[in-house]
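With one protein chain withheld, the remaining protein chains of the complex are depicted in position.
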Amino acid sequence: MTDIIASNTELRKKLKKKSQVAEIWRRFRKNKTAMVGLFIFVFIMLVVIFADAIVPYSVSISQKISARFISPGQDGHLFGTDNFGRDIMARIVHGSRNSLLVGLGAVVCGIVIGGLLGSVAGFYGGTVDSVIVRTLDTVMCIPLMLLVLSIVAALGASLVNVLIAMMIANVPMYARIVRAAVLSVVGQDYIEAAKACGTSNFMIILRHVIPNAIGPIIVQATMAVGTMIINAAGISFLGMGIQPPTPEWGAMLNEAKSYMINYPYTVIFPGLAIGLTALSLNLMGDGLRDALDPKLKD
Amino acid sequence: MTAILKTTNLKKYFKIGNNGFLHAVDGVDIELERGTTLGVVGESGCGKSTLGRLVLGLLPATSGEIYYDGVDIMHCGNAELAECRRKTQIIFQDPYSSLNPRMSVYELISEPLVSNKAFRNKAERYARVMELMDTVGLAERFINSYPHEMDGGRRQRVGVARALALKPDFIVCDEPVSALDVSIQAQILNLLMDMQDEMNLTYMFITHDLSVVRHISNEIMVMYLGQCVERSPSKELFRNPAHPYTQALLSAIPAPVLGGFAPEKLLRGEISDPINPEPGCRFAKRCSQCGTNCVGKDVPLEEIEPGHFVACTLFTQKGGMPRNTS
Amino acid sequence: MSAMPVLDVKNLEVAYHTDETVMRAVNGISFSIDERETVGLVGETGAGKTTTALAIMRLLPERTGRINRGEIFYKGEDLSKKSADQMRLIRGACISMIFQDPMTSLNPILTVGDQILEALEIHNTDGKPKTALDARVDELLSLVGISPLRKVEYPHQFSGGMKQRIVIAIALACEPLLLIADEPTTALDVTIQAQVLVLMGELKQKLGTSMIMISHDLGVIAKTCDKVAVMYAGEIVEYGSARDIFEGRDHHPYTTGLFRAIPNLLGESRRLYPIDGLMPDPSALPSGCKFHPRCSGRMSGCDGEAPFLFEENGHRIQCNLFRKMAGQ
Partner (left out) sequence: MSRYIIRRVFLLIPMLLIVIFIVSFIMALTPSNPGILILGERADPAEIQKLNDELGYNDPFFVRYAKYVWNAAHGDLGKSWKNDNPVIVEILRRLPTTVTLAVGSILIGLVVGLPLGVISAVKQYSPLDIGGTVFAMILASFPAFWIGMMLIILFSLKLGLLPSFGIGSIRHFILPWVTTSCAFIASQLRMTRTSMLEAIRMDYIRTARAKGQRERIVIMRHALRNALLPVVTILGMDFGSMLGGTVTIETVFSLPGVGSLIIEAIRMKDIPVVVGATVTLATSYTLLMLLVDILYAFIDPRIKARYIKHS
């Protein structure tokens, strides 16, 4: 048996293991609601990417008083026009970039910082853990929206500042998510087994903790993006987020709320855009959870 | 011949609540010669698994000494410690939870090799993994399987292969067959005995099942609430169990022959936690032969036959002969 | 007193149907239990022991488990034809069950007294007053060796062995005719196991209960059973009195293998004798005799038709090796 000395390419062929990603995708694909979510999300992403090809940015901000409140479907305005005569569809298309940017950005940055804190706390335990957890718990006592709003007030209302505020305000939540995921892995026997065979802490984190903890984190993160988009819209809705005339879904609702009595469509479409985006992310997250954990299915 | 593993007065206390200490391992002496097997037997909560982790350095001891091959591993340099770590390995009870579900058999078996940088190139490492799989009786086709795709017996073979990967001298087997069916259990026990004969391995075999250790052990240590109550060569222990607890343990095993238990030999009560225990025999509360000497001060191990040690007041009076209980 | 058995299982077949596969867990088993008798079901993981018990109790997982064929007669009445509500009244009152893990089989948020009382209340058909039921709870607790004063305590305040005693008290609360014990001592330490087994034996004697004892441990079976069914891959490969199984001369090769594989306390040999190979996958069972791929006495034809059923004074062995013997 010892004379098997193979070349590297040969080895690679022999050690071609079944991809677990493919297995997860196979299970995910069978979940109809999750696939609907994926479909909507891909559509939205296409809109984000090809926004300029669909309609030029200038259309979304050019004001034309003579074309105020054109009903949906008339004069080539699919979703109608708003109080400044701007095409609502163009504003939704270009607003998608800002909304998704804030949502994704807040979650990604939050996960990186919170993840670091949470994994350090979860992996090392002891005093480090209790100090971090106590502090984060305290921050979580402050209502989230108020924390975000006061940070935005301190920094000044702008897209970047809303992103920063949401990121900071959500760090405790992500830290908790990551800590819980790490803790559930660290208690496992295979971590002790890895320690016993001499694997370094770094390798244990890299090869054991992360691959096993990442699943639930991805699920939670997917769903958190939806929540962040809703929260960001709420801040803009209060007039403290992204400032006009920059198109953003929440800000559109804020501008339109005075006219909703006579022109309901001005609030319906931006709201639907927010809702569908969040819905697609939630459906995907739910499907991912099931696909990652087949144990729940029986 | 020097002992490969020697511990003196080894202790491990866990803090419970504000001022409680759980005496998980409380003053255990071990001397283990190369190529032999020490069976450590006891019920759940007797500290046997903690003992296994202490001698491997997976848990820091509260006090006492551990010498591995003459090296004091509680006070030696990192390099020596790393060398000891490489030569001492463990096989876990539950092969399902002790194998990372996201790693294939190849990755699992090669992990100790990678972690210890045992081979310079991949081809050599691959050859070693193949060799190990052959040794433990795993067919080549499982090389890319995941643990959940295999049955318990094969999973435990992966566990054995991992333990053997670095050519260790000493392996702690922590209930390696308790989670397996009888027919598979026999396969793994035979495998372990073959490995021992081939590689001159030393085992510390931890189990709750006396019948399992009988086959594999040269010497058996019976533990009760963190302490060793009896230590003896394997055959002698079964022929002449001295401590009342050992006797009770033996008579409680249901042998596959007809006929009921002897109720008079059954133990009363249940095991409790050794939190801040009082001095004295810890078995006294359940012992049918408990006398006034049994409480108040600790009972040391005494040699009643060559190599046969018992910690019981029944044997402390007259040089090894049981005291008349009436 | 009639000669009718308490329980008579005939040709029972149970399968679990999932989206992708059909797991054939029990494949045509027959056995019967007389009054005051204990029948042991012994076999390894996946032999179909627990499935058999759940099928008798009609507690198979609703979505997947299904009785495909066969009858289960309880005192002459076919349980598989009972309505869900009729069956509910039989469970607990006529047939009860003890599960493997005492740590999880008691509800953590109800006192143990309440959990025993619950069993009594459900089957309190003749409207006994509450005080009588309370007195019965005390009586049951003393019966299993627990002070009645402890009935107000919660399960987490008891040790494993104590919990299993409480589970036994619940199961025996209504003095059922049949008790199904599914690995009742597997989760317990060996000294506690002995205590619980002795207790169960005494209570059975006192109450005149019949019992099905499910275990993977031939030792436990030997200590408790009158009749034994050795199960393999959903079939009873050998069935007979305890004497037939433990002291008889003729055995199914699997039974022989099982006995040889047990580490024993007496023999001199160091090595053990495992059975080669593994339990077959219940979704892809081998044809013919289910044991033939692992059998050392395998002959041509073992993989074809169903194996020969040898029978002698109630000792049944399902194996082609005995075809010759029967011919003589």
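The first chain written gets the first letter, and so on, giving A, B and C; residue counts start at 1 in each chain.
Methods note: a residue touches a chain if its C-beta (ideal position, glycine included) is under 8 Å from a C-beta of that chain, and two chains touch if they have at least 3 such contacts.
On a predicted model such as this, the values are computed, not experimentally measured, just so you know.
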Omitted chain - touching chains that are shown: A, C
Touching the absent chain when the full complex is considered, from C:123, C:136, C:204 or C:290: C:123
Touching the absent chain when the full complex is considered, from A:80, A:198 or A:234: A:234
Contact residue for the chain not shown (choose from C:104, C:147, C:205 or C:287): C:104
In subunit C, positions touching the absent partner: 57, 59, 63, 88-93, 96-97, 99, 101, 104-110, 118-119, 122-123, 154, 156-157, 167, 170-171
Subunit A, residues in touch with the chain not shown (by the definition above): 33, 135, 137-139, 141-147, 149-151, 153-155, 226, 230, 233-234, 237-238, 240, 250, 253, 257, 260-261, 264, 267-268, 271, 274-276, 278-279, 282-283, 286, 296
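By our rule, only the chains that are shown with their structure count from here on.
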Geometric centre distance via CA averages, subunit C-subunit A, whole Å: 52
Distance from subunit C to subunit B - Cα centre to Cα centre, in angstrom: 33
Contacts with 2+ other chains: residues of subunit C: none
Contacts with two or more other chains, residues of subunit B listed in rising order: none
Touching residues (chain side subunit C, partner subunit B) in the complex: 44-45, 159-162, 189-195, 197-198, 201, 216-223, 242-243, 246-247, 257-259, 261-266, 270-275, 278-279
Contacting residues of subunit A [partner subunit B, same complex]: 1-8, 11, 14-18, 20, 188-190, 192-200, 203, 207-208, 211-212
Footprint of subunit C on subunit B - complex, ascending: 43-44, 151-153, 181-187, 189-190, 193, 208-212, 214-216, 238, 248-261, 263, 266-267, 270-271
